[in-house]
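Got a structure for you, questions after.
All protein chains but one are shown at their positions in the complex.
Our next item is chain A:
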Amino acid sequence: MKYGKLDRSLLENVRAKVQRGLLPQWAFTDPDVFQAELERIFAKTWNFLGHESEVARPGDYVTRWIARDPVLLVRDAEGKVQAYLNSCTHRGTKLCTADFGNKKAFTCPYHGWTFNLAGELTGIVAGNKVYGKEMDRSQWSLRKIPRVESYQGMIFGSLNEHVEPLETFLGDMKWYFDLMLGRSDHGMEVRGIPQRWIIHTNWKISADNFGGDPYHTAMTHRSTVELGISPKDPMYASYGYQIVLDNGHGINIVTRRKDMNVPPFQGLPQAMWPMFERNLDPVQLDVFRNTMITVGNCFPNLSFVSPMHGTGGPDEPLTSFVNFRVWRPLTPTSIEVTSWLMVDKDAPEAFKEASYLSYVGSFGPAGTLEQDDAEIWTRVAEASQGWMTQDKDVHYNNVLNYLMGLDRVEPDPSWPGPGVAYPTCYLDAISRAFYERWIECLLDDAI
């Protein structure tokens, strides 16, 4: 038995296993894997930063993270969204410590260097006396996050100036983002601020859970079945499509069935339906009409869920919501969750309130569904740190099972939307695609 090193031949071996539905358990916890992920995934790809409604007016700002890089996201005086490394260019102090607010300028508490919304160094305490007129202040602007682009109000940043355009990276995920984010005339708004909390698990465990694992609902969330809130049929979350998209993205759409008496458009108010007809193309409209739940993951760590849920017991009406969350990697076995509730700006106030209560009741750290997810994800990380699971010699004893549907479930060519759609959500196709993308990224710069 060998503990082993993370070199190219090992990673190629892992790729071959992943393609056949086997993932070494050390992928969750190995410190070298984690370091490689920071370098080869989070520093290279697009990372979600926030929604345009969070920085609606000039001077509005929020502070965020890309893995370990602190980011200051602001709306500048011209109305353009800017993202800076949240670190003073003089001595590196974290410049802005507030979570959100509105400012005309940011002053560093260390020596008083001041930057405007355009990131320009506009003030230095005793500037000319100590640096002389020869110091070129334009050389000491805030450092920009190399690339910032947005789609449907979703602002992403990349630390890699050569990254592909955001819309290329999102690819066919854009079509599905439209259903959640682009269906109404004025788009979405974030309610309040995002919830944040820490879970002692690996970021891939949660991303994979949202991305490709409707199968877990029958057991992990069985308490809601016992309560009569969720259907007794253990296959209930499978009825629909698991859709594998490019670049490691994936989405599951649980569809409305006639015998379930679920209203169209996830129960969104009928007054909004004409907007959906205006903003979605006919194929999107038809798919959205019959959608009950969407849940998925945008590689690497932006997950989303839009279910219909009630909190008051079996007789309460179900209300949908749209939730996006980032699983920010802190260590191999800890993540900071940032979770945004979004709602259509054009929705009636009563719906916005009901949608909020539905979210808070079911998701977030106190949510009756999410409570159990967090507990179980910590148990995966907890059981993946010992010698047997860390053995790099990839063999039957240390790989996990991602075999569901492999060579068994064929794509459904009749699915009208983009991507490779399989006619069930109980399938590991998205997980396999997620880990294939993951291992390709790790192999990209491997020695």
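What we mean here is this: a contact is a pair of C-beta atoms (placed from the backbone, for glycine too) under 8 Å apart; a residue touches a chain by one contact, two chains touch by 3 or more; residues count from 1.
Quick note on the criterion: contacts and distances are computed from a predicted model.
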item: Which of "sn-glycerol-3-phosphate transport system permease protein UgpE", "Sugar-binding protein", "Xanthine dehydrogenase family protein subunit M" or "3-phenylpropionate/cinnamic acid dioxygenase, small subunit" matches, in UniProt, the chain that is not displayed; value: "3-phenylpropionate/cinnamic acid dioxygenase, small subunit"
item: Contacting the left-out chain in the complete assembly, out of A:N13, A:S150 or A:T220; value: A:T220
item: Of A:E167, A:D233, A:E277 or A:E375, the one touching the omitted chain in the full complex; value: A:E375
item: Contacting the left-out chain in the complete assembly, out of A:Q195, A:N209 or A:Q266; value: A:Q195
item: Hidden partner chain, touching residue among A:P146, A:G171, A:P365 or A:G405; value: A:P365
item: Residues of chain A (touch criterion as defined above) contacting the omitted chain; value: 97-101, 103, 191-200, 219-220, 222-227, 311-313, 336, 341, 356-357, 360-361, 364-366, 368, 370-372, 374-376, 378
